[in-house]
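A protein chain is absent from this complex, but the other protein chains hold their places.
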Amino acid sequence: MSPDPYSDRVRELFARPGHAGVLEGNCSAAVVDQGVKIRLTAHVRDGRVEAMAFLAYGCPHVIAAAEAACAELEGRSAVELLEFPATGLMQSLSVPVEKTGRILVLEDAVRSLGRVITEMD
Amino acid sequence: MSPDPYSDRVRELFARPGHAGVLEGNCSAAVVDQGVKIRLTAHVRDGRVEAMAFLAYGCPHVIAAAEAACAELEGRSAVELLEFPATGLMQSLSVPVEKTGRILVLEDAVRSLGRVITEMD
Amino acid sequence: MIYLDYAASTPVDPAIIDAMSAAMAAPGNYANPSSTHSEGRQSIDLISAAAERLAALVNTSPDRLIWTSGATESDNLAIFGAATYRQDRGRHLVSMRTEHKAVTDPFATLAKRGFEVTWVDPEPDGRVDLGKLESVLRDDTQLVSIMHVNNETGIIQDIGGIGALCRDRGILYHVDAAQSCGKLPIDLDALPVDLMSMTAHKFYGPKGTGALYIADRKGVHVDPMLFGGGQQRRLRPGTLPTQQIVGFGETAAIAAQRMNQDLAHLRALRDRFWAGIRDLPGLVVNGSLEHGFPGILNVSAEGVEGESLLLALEPLCVATGSACNSKSQEPSYVLRALGRSDELAQSAIRFSFGRPTTDAEIDAAVELYRGAVTRLRQLAPVAA
Partner (left out) sequence: MIYLDYAASTPVDPAIIDAMSAAMAAPGNYANPSSTHSEGRQSIDLISAAAERLAALVNTSPDRLIWTSGATESDNLAIFGAATYRQDRGRHLVSMRTEHKAVTDPFATLAKRGFEVTWVDPEPDGRVDLGKLESVLRDDTQLVSIMHVNNETGIIQDIGGIGALCRDRGILYHVDAAQSCGKLPIDLDALPVDLMSMTAHKFYGPKGTGALYIADRKGVHVDPMLFGGGQQRRLRPGTLPTQQIVGFGETAAIAAQRMNQDLAHLRALRDRFWAGIRDLPGLVVNGSLEHGFPGILNVSAEGVEGESLLLALEPLCVATGSACNSKSQEPSYVLRALGRSDELAQSAIRFSFGRPTTDAEIDAAVELYRGAVTRLRQLAPVAA
């Protein structure tokens, strides 16, 4: 069987990205690379991410990964953002190898956000 | 429509060659050429062919032409045999051009028979 | 599922399927058309009748047509065959980067084998400017290949005008008519065209059967690519696939009858679709409505990523890039040759309409497209 290029989970995240949007506040990071554009915004309290949102221009895997990252990172500390590895997402979303670079752009954006939060402290 | 290579007349003559065989007597001629073998025998009276028969090894057009020639030449004089042109047969039997040489072998055989008859006179 | 990918391939008309089935099973029809016995001749008759029908569709004589396995093979046979046949006269060839890969790849290969290829730049709408074309023609030019209807944009080239330039100079003119054969009127008797590629599966016929037209004119000939049993005057050997050719013939006969009706239908659909989406901001038509075949509408949307757009459009079946390279992630080379930025080329969707397409499908497609573009723009960091 020739596989559907998108897993059910990717389809679900792409169709209903609950974290799409912009959170007002001063924690935000944006990265443009590899034809992908990502902007992350967050509400931060006590060095922890209370809420996080994304805007993304990119393929379905990028959008799904951004949505999954936002959901996953809420409640985490800036340090955790700084060390955020995209590998977990690549696996759980079965991202094809040729798209690895694009998911690393998301990783970049998350780490930038981590830095922004750290610097604000 | 891609044509049947054999006309109805060729098929008829090939299927029922009434003049196939050998007539006992001393008027006979044989020619071997172009992969074709033809033997003609005749009953001759007063310089005229009373009856004529053929044996042939060759393609259907050769066999049909030999049968047609025998039928046509009964009653003719030796001179007529000597001048026998195969062109009429080629037309009436729609012989394809690439087989012209084979029908000329039949012409040869008829003319040889004409010579045999003339020499016997 | 709403299928708007008729430029990639089409469903086969039931009448055609019936004719093909009969050509495979009915006694005699399945015989090898190379055989001399009555059954073999029956197969030849079926093939001759099909040739008559295809020849009638494009107004030429049946003995000018060589059967192939599709337009890819026809294009290759025309280009390699004519280039090598005439290589002693000269080795300069002319084409455009907006051609199908089945044309550009053979030329690229010839360029590696000692031929010189000039690629003429298209005008912004994709058409070739005859003056520009004329300026690259040389004494040693042997072959020009410029298609009739572009598979991505639908743009229609002036094949009569191009052919006239070539004929004046004794240059062969090859036309890839994969997207126009059976859809637009083609009069090979009147056109200054030497070689034309056709394929059945783009106009409701079976996949895997094509034809190459070779004009009956001095100097027009192709060297064969395949060697074997002497079928098709040694130009293209192999047992003729009776059922495929019968299917192609039936396809041609139906198309000849329906052409005007089909064209009017496609124009109405295309206009309805465009009317439904044109007020969206930041849309760019790739090609032109005026000079385009109405079965194809290719639109880019600023600020929208193509792959996500395709997914957001489901259950709409449409194409980005041409069918033949829709798997690749790269922006269409055709649209880039038209001067589109990578981003704009990436967002292009080719909507292609067909006989079975209904107004209701168009309306649903309009709604899906408006929704998807709007949603993805909202999702993107830089709103349009």
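Which chain is which? They are A, B and C, in the order written, and residues in each are numbered from 1.
Note that a contact is a pair of C-beta atoms (placed from the backbone, for glycine too) under 8 Å apart; a residue touches a chain by one contact, two chains touch by 3 or more.
These numbers were taken from a predicted model, which means no experiment stands behind them.
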item: Touch criterion as defined above, residue of C:L133, C:V175, C:A215 or C:L240 at the omitted chain; value: C:L240
item: Omitted-chain contact residue, chosen from C:H201, C:R270, C:R340 or C:R355; value: C:H201
item: Where the missing chain touches chain B, by residue; value: 6, 11, 14, 17, 20, 30, 35, 37-39, 55-60, 63, 98
item: For chain C, residues in touch with the removed chain; value: 1, 3, 5, 8-12, 14, 16-17, 20-21, 24-25, 27-28, 30-32, 34-40, 68-73, 75-76, 100-102, 105-106, 108-109, 199, 201, 206-209, 225-231, 237-244, 310, 314-315, 317-319, 322-328
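Quick note on the criterion: only the chains that are shown with their structure count from here on.
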item: Between chain A and chain B, centroid-to-centroid distance (C-alpha), Å; value: 97
item: Between chain B and chain C, centroid-to-centroid distance (C-alpha), Å; value: 59
item: Chain B, residues touching no fewer than two other chains; value: none
item: Per-residue multi-chain contacts in chain C, two or more chains; value: none
